[in-house]
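Complex shown without one protein chain; remaining protein chains in place.
Showing chain A:
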Amino acid sequence: MPPAGGYDAVQYKRNLPSRGLFRPGPLLAGGALLMLYGWYRVVKGIREQNELAREKMWARIHLIPLLQAEEDRDLVRRHIADQEREKALVGGNFRVYNADRYVRPTFAATPANVAKE
């Protein structure tokens, strides 16, 4: 038989009061603030990176014609030398491609005398 007045209450809950800032609300708010600050820094960094990339790209845009012009002159020089060599060897220039397009040579003729440079 149960005792008179019933049994004592069974303690099934832990007795751990949450105090101060370690309650769900402030913890959540703190986390959110941290995230916000992090995103602020990330966005700032990405924007700066974009601008730096733009700077680099424009620096190259300003240089490309110069480098391309130099390369083209070199290609023309080699092309003319190749044509001359071909003429001297076989007496004429043959059209390898059925087009007027300039095609960068895949193979290069080896000059008879090794360059001294």
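Here is the rule we go by: contacts are C-beta pairs under 8 Å (C-beta built on N, C-alpha and C of every residue); 3 or more make two chains touch, one makes a residue touch a chain; residues count from 1.
By our rule, contacts and distances are computed from a predicted model.
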Name of the absent chain as recorded in UniProt (options "Coatomer subunit gamma", "MIP18 family-like domain-containing protein", "NADH-ubiquinone oxidoreductase" or "Mitochondrial distribution and morphology protein 34"): "NADH-ubiquinone oxidoreductase"
Contacts of chain A with the absent chain, listed as residue ranges: 41, 44-45, 47-49, 51-52, 54-56, 58-66, 68-70, 72-73, 75-81, 84, 99-111, 114-115, 117
